[in-house]
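Apart from one protein chain that is not included, each protein chain of the complex appears where it belongs.
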Amino acid sequence: MNRHLLSIHDLSAEEVVRILDTAESFREVGTRVIKKVPALRGRTVVNLFYENSTRTRISFELAAKRLSADVINFSTGGSSVSKGESLKDTALTLQAMGADAIVIRHSSSGAPLTLTRWVRGSVLNAGDGTHEHPTQALLDLYTMRDRLGRLEGLRVAIVGDVLHSRVARSLSFALVKMGAEVTLVGPPTLIPPDAAAWGVQVSHDIGAVLPKLDVCYMLRVQRERQRQQYFPSVREYARLFGLSRERAGLLPDRALVMHPGPMNRGVEIDSDVADLPRAAIEEQVTNGIAVRMSLLFILLGGSGSQEDEQEAGAVRLPEEVPAGA
Amino acid sequence: MPESVLFRGARVVDPASGTDEVADLLVDGGVIAPSPGPAATMLDCDGLVLAPGLVDLHAHLRQPGREDKETVESGCRAAALGGFTAVASMANTDPVADNAALIHEVLELARAAGTCDVFPVGAITRGLGGEEMAELGEMVDAGVRLFSDDGRSVPNARLLRNALTYVRAFEGVVIAEHCEDASLAEGGQMHEGLTSSSLGLAGQPREAEEVVVARDLAIARLTGGRLHLCHLSSAGSAELVRRAKAEGLRVTAEVTPHHLVLSEEDLLTYDTNMKTNPPLRSGEDRRGLRAALGDGTIDAVATDHAPHAVEEKEAEFDQAPFGTIGLETALAAVLTHLVEPGELTLARAIDALSTAPARILGAGDHGGPIAPGRPANLVVFDSSAEWAVEPPFASKSRNSAFLGRRLRGRVVHTMLRGELVVADGKAQR
Partner (left out) sequence: MPAARLMDEAEVRRSITRIAHEIIERNKGADGVVLVGIAARGDDLARRLAREIGRIEGQTVPVGALDITFYRDDIGIRAEAPEVHETRIDFDINGWTVVLVDDVLFTGRTIRSALDALVDFGRPTAIQLAVLVDRGHRELPIRADFVGKNLPTRKDEDVRVALREVDGEDAVLVDDPVRSETGTEGVRS
């Protein structure tokens, strides 16, 4: 497997299955009294978070610690370049410290790939700009597989501001890779114009889509998008695309409601709905640690000194898949 | 007065006179001699091409203001090594070149460097603010023939109309527009399309350029003024120019080597050296631009040489400034990717790199014809010599879109008014 995880496109379907299967074992470790294994003892994992995210950072921190690795947290709030050190200088410092893995969250798309040019360790993308958030997608796949027993053929809707969502991107690519059927739902201004090339369907009518779903995945909609005139008002957005209690009733009984968090209760999702048993939102958090442990183990558990070790290279374009294929 | 030089056995390609033949050429007293004869320096040019010195309509020499990125001296040396004998330097310096004093300063710096002629471009609006016309007449007196707010479009159509109308009072003056609608382009890091989507980067659509091209052409029609369009990036823009020319409008256009060779997919590695404005667009656009260059719709190739500091370009993609250097690679890029595969004839290539831009700029001493009595501004190059594009460069900056590639076409000699400023591929000053 590749030395880095920058994008869902870095993984084959087999590798995704392996990550999820290995995560099962790590979930079991989480049920033990001693929730720790010595697998990555002596390794150093650095959390390089240029964007504030307590939830994701703690998830990675716990994952690394439960593998007995040493963890360094390097968090800066705000823009990286205008304040203080450049990304390059930070990278060289981490390299000198002997970081085996660097988990990076950054507001610039492509920053993780740029980082791989300056460090020898493994780079894990914990979210870069509006590009990708592969670990979130993997833990979402894990939750879906765990609750529904399969991924192939699942009918999933991703609802909201897809255009600006790195989670939506990674998740769409991941689901298509695993044979699920994906429909993007939202106002036309918030759906990427080239979404058809992703192998997904597009709809602007949430009511028509809900009754045929296995998973309804709600995205956070920032109020800033209204200021940028992508839709006229939050009220109208919620009315047309929000998952209200009534709308949630349209979902089939076994369908899941998911959200990557943090939620805008009352905008994209009603409080009532978020607290329903069918909402798997809390599990997404628990499963996150197991999936991240699995990733760290797989990336760092090998020496990587094989002919198939690749230099982190170009972003691959999603394979052209006709919509509905 | 430089010593006499005899170029022996070169293939002389001179679009202005329609020449393409192997000949000997004598330069004496800074001008082309009536017939070949012995000279102080005899240069064997067997297998080499001799052409009028190249002319760049569009370069950023960064002085005054950002001498860390480039100076007139280093820029001129880079130009000479790239085969250029004349360069138009854009006005977006700090302070802005919107007055005669600054024009004089740039001219003086170029004269002191002595490796290339510089034709400073004056700003259309004061401080490039887009609101008030600069003192164009005063700058014309200082020698300016090209005005541009390059870096941005003139935002106000009425102001553009006035500028185009006003300069009709002056002989041979051209308004050059960078065509970009700020609202459509806002936030765009590259071309808007499948690639920008894959990379998670905000893009700007080609309509951001085409909308302003259409506007500017309409105003050119209205005023009868002389309009030049900088660095076209879209096939649609080229088509608009084609129709305008058919109609008889006095419009000219340029395209950069990187827009002729590269496309949006080259950005899949988030390589900031290829982050330009206007951005590299699709393969379709590239095809359209090449066709337009071939049929003369686009008159000239211009580099838009834009040096940037290493640490600025090494930043995250969306933080990095736009631009690529280009003086040292322009000729080779065109030779390797257009002439060699047969898409463009050598004569047309030299026309686009020398004769046409000289005409647009009004640089009478450059661009040929190579005829007795004419100033000897020449370039001699080996069209098959292969080299790798890597530092050190003569430019102070290293941000080349062609970094790491191999190109064919090496400048051997560059002659400025009879003086060999580049000999055997090495700068003499």
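A and B label the chains in the order they appear, each numbered from 1.
The criterion applied here is as follows: contacts are C-beta pairs under 8 Å (C-beta built on N, C-alpha and C of every residue); 3 or more make two chains touch, one makes a residue touch a chain.
Here the structure is a predicted model, which means the values were calculated and not measured.
Asker: Using the whole complex, pick out the displayed chains that touch the missing one.
Answerer: A
Asker: Pick out which of A:Val29, A:Leu240 or A:Leu276 touches the chain that's been left out of the picture.
Answerer: A:Val29
Asker: Consider the whole complex, including the chain that is not shown, and state which of A:His9, A:Arg43, A:Arg57 or A:Arg292 touches that chain.
Answerer: Checking the options A:His9, A:Arg43, A:Arg57 or A:Arg292, the one contacting the hidden chain is A:Arg43.
Asker: Write the list of chain A residues that the hidden chain touches.
Answerer: 1, 21-22, 24-25, 28-29, 32-34, 36-40, 43, 67, 297-306
Everything that follows uses one rule, which is that only the chains that are shown with their structure count from here on.
Asker: For a test of understanding, state which residues of chain A touch chain B in their complex under the given definition.
Answerer: 80-81, 86-88, 106, 108-111, 113-114, 128-132, 166, 169, 192-194, 197, 313-318
Asker: Sort out for me which residues of chain B touch chain A in the complex.
Answerer: 192-195, 197-202, 265, 268-270, 311, 314-319
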